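As you look at this complex, bear in mind that one protein chain is not there, while each of the others sits in place.
Let's turn to chain A:
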Amino acid sequence: MRPMAQVAMVMNLDKCIGCHTCSVTCKQTWTNRDGTEYVWFNNVETKPGIGYPKGYEDQRHWRGGWVLDRRGRLKLRSGGRVKRLLSLFANPTLPSIDDYYEPITYDYDTLINAPAGPYTPTIRPKSALTGNDTAITWGANWEDDLGGAAENAGGDVNIAAMPAEAAERVRFSFEQTFMFHLPRICEHCLNPACVAACPSGAMYKREEDGIVLVDQDRCRGWRMCVSACPYKKVYLNHHTGKAEKCTFCFPRIESGQPTVCAETCVGRLRYIGLVLYDADAVEAAASVTDPGQLLEAQRGIFLDPEDPAVIHAARAADIPEDWIAAAQRSPVYQLAVRDRVALPLHPEYRTLPMVWYIPPLSPVLDAVSDAEGDNTDPDQVFHAIRDLRIPVEYLASLFTNGDAEVVAGVLMKLSAMRGYMRARTLDGSVANELLDATGMTADEMERLYRLLAIAPYEERYVIPAAHHEDGARLAGLDTGCSLDRPGGPGMSGALEAAGKGPVDLPMPIPPPARSGGRR
């Protein structure tokens, strides 16, 4: 056993209202610069839909992630080492900017400079790449709330992966079937394909917290990470010629604060916490041959932070005491492993993603009320989950590689929780049959309810600060890192100005002990 710590996230999709606040605050923080106009480290998609960039989930086309070779060993789907070096001159699977969208701006000057006249002046969209007039034909959230779904969403590979008859029915009537939002950031995978594909060794996973970063000084612009990531969460900055990606807001995480997307999330649906995992088990978990076992294998590499043997090994691996304590209180471990309600996005990509999702119950609830049923009645909802194959099968192709039973189990648990708490609140009764159906105790049920429904700030985010014994070293090296320069995502330019010296982060570092009661 070789325990390592990973900062991970869970998103509770039922609560996402698709407001894009996370995307906007993330963009303001990290990608409002030349060369990253089209880049959204955080984006929110409407499902069903083809997503951003277009159809990124179609790995037969984009060849992202890992597959097993004939001998059952992991290999990058885009090919081995020699093939990669031979395709350096032109990457055969790189998306073009049109697969994202052509970034635009407006010629605002005309509003100010137009001569007085009978008509209100209008502004025209201009391509941010060429400066020419352009028509806006796509965007990062073009498909918002199923916009254009009748035309495009048929291309969603998750529909193609459903049983044929169900897929046909979805294609026929998107608007009536279901809809939900899927916010996405980099998954900070345990087996990151981007890192494996970077020929320069510029991409790395941090040993302490598992955050995956691009070393801006060592990236040479071979653009292999962009195509190897099955989630398409590494981007090329076309201005600097280097790759950039979601940083999990590491300067904030290091000071014990949640990421910007999580901090500003209107639905308060994001959870951040540590998980301990066995680094020696990663390869085996990523290379299980039975696709039906992928999910369990990936869940299986998390270590129980209460287990004395794990604690012992974690100490031996220099994981600090407060980090172990944080792992024990981790909402991510709670939701993914103890309660088993969170699922990874596309486990079949075999990158072992570390942003997990609680699948939305709302499509089922909507279906029940559409059928004039009572969606507060757990029985009716259970039946709907069983009978209404469509949302369940679709969610299964997103989160469980097609295993509808697992998704149905999670949805039943969520529905049972609602029913249980409803009875508790209305007349104080205890719905024992719901506890039996889910195999949970009353305490566990109420804890799950508290975490999902009340979701207090301190319980949503359990983030131990980086160790301040290392403070000076941190400030001097990584946090004032290569991202922090003109054209780099940090953009303060301080490094350049100050030569190579330590750089102050423009962010207050709170005292180690949280004051509590915030929010």
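Note that a residue touches a chain if its C-beta (ideal position, glycine included) is under 8 Å from a C-beta of that chain, and two chains touch if they have at least 3 such contacts; residues count from 1.
Everything below uses one rule, namely that contacts and distances are computed from a predicted model.
The chain absent from the displayed complex carries the UniProt protein name "Nitrate reductase-like protein NarX", chosen from "FAD-dependent oxidoreductase", "sn-glycerol-3-phosphate transport system permease protein UgpE", "ABC transporter ATP-binding protein" or "Nitrate reductase-like protein NarX".
Contact with the omitted chain, checked across A:85, A:150, A:266 or A:442, is made by A:85. Residues of chain A in contact with the chain left out of this view: 81-82, 84-85, 88-92, 94-97, 127, 129-132, 191-192, 195-196, 198-201, 203-209, 216-223, 236, 238-242, 254, 279, 282-283, 466, 470, 473-474, 477-478, 481-482, 485, 487-488.
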